[in-house]
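Omission of a single protein chain aside, the complex is shown with its protein chains in their original locations.
Coming up: subunit A.
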Amino acid sequence: MSTSKSEQSYTAQGLISNPPLRSDGRSLLDYRPICMSTGVYPQANGSAKVECGGSEVVVGVMCEIDHEGNEDHSFSANGRIKCNVLCTPSAYPAHSPPALDDLSYDLSVILSDVYSDPGLLPSNLVVVPGRKSWTIHIDALVTADGGNLLDVLFLAVRAALWNCRVPSTKNIEYKGSSQLGNESAFVTQHRTSHAADFEIKDFWEDGESLANRETFPIAITLNLLSSIHFLDATHLESMAAQSRLIFIYSFSQSTLEGNPTIRGIKYFGEAMPLKNVHTHMPVGQQTLLVLGGH
């Protein structure tokens, strides 16, 4: 979206004036109304749709069994999380296909960098110890972009993961015919775990939620302009900002007490002194408490 210099200057002047003026009358730290629904796609293991002031992201979570001999040699016995974001042409009608691909890729990388941390991996993703585990595929679809996309994206992913149910499995052991007396050296079954395969329990049960789902993070984008910062910027406001500082926070338990941990920091825009980062960090924490209730 291209804006003229006078539009940007007009918006910036409004933001730094006292009292600050935004086009929809919000204060600098107000979010637009957030609309969230979970379980919107019953065929996925978990799903959510979040809409915030014109930005809409739909997330579907699918669980897939990963086994030891897979093609890209990336099997992990404790399971893993893979993220993918797709920006639809309907959200960005003016973008060319390669530009859309690049944007999708950049958002996927930000999401993957956060969710590939082993500290965030749920502990209940093991199916057959050492041989099979669950891979959680998070697929996000950006259907509309009205500004502040990263915050909405992380909110939607968190909601979908909260909603996600991993199917319950039962391990099956194959027992050979019992041998009287000594076992020969050719019997190798005892060397690895006894479980050789699994089956999915009766599908009428929902399955279990992901083990540490209250620790999944959300993102707060602080738009910086001279000495002020503001949240939930529209497209025009983000053009007027000099830079964007993104903090990705998570709490350790669902009570929202205690200090949040930072799971990621990203920066886009012009150069600025380091102490600005220090001063803006506590603001992010306070906003997190507001959003943490969702």
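As a working rule, a contact is a pair of C-beta atoms (placed from the backbone, for glycine too) under 8 Å apart; a residue touches a chain by one contact, two chains touch by 3 or more; residues count from 1.
Everything below uses one rule, namely that contacts and distances are computed from a predicted model.
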**Report entry** Chain left out of the displayed complex - its UniProt protein name, from "Ribonuclease P protein subunit p30", "mRNA transport regulator 3", "Amino acid transporter transmembrane domain-containing protein" or "Septin-type G domain-containing protein"
**Finding:** "mRNA transport regulator 3"
Requested in this report: Check the options A:12, A:28, A:87 or A:114 and report the residue that touches the missing chain.
Outcome: A:114
Report task. Pick out which of A:102, A:173 or A:206 touches the chain that's been left out of the picture. Result -> A:102
**Report entry** Contact footprint on subunit A, counting only the chain that is left out
**Finding:** 71, 73, 102, 105-106, 109, 113-114, 117, 119, 245, 259-274, 277-278, 281-282, 285
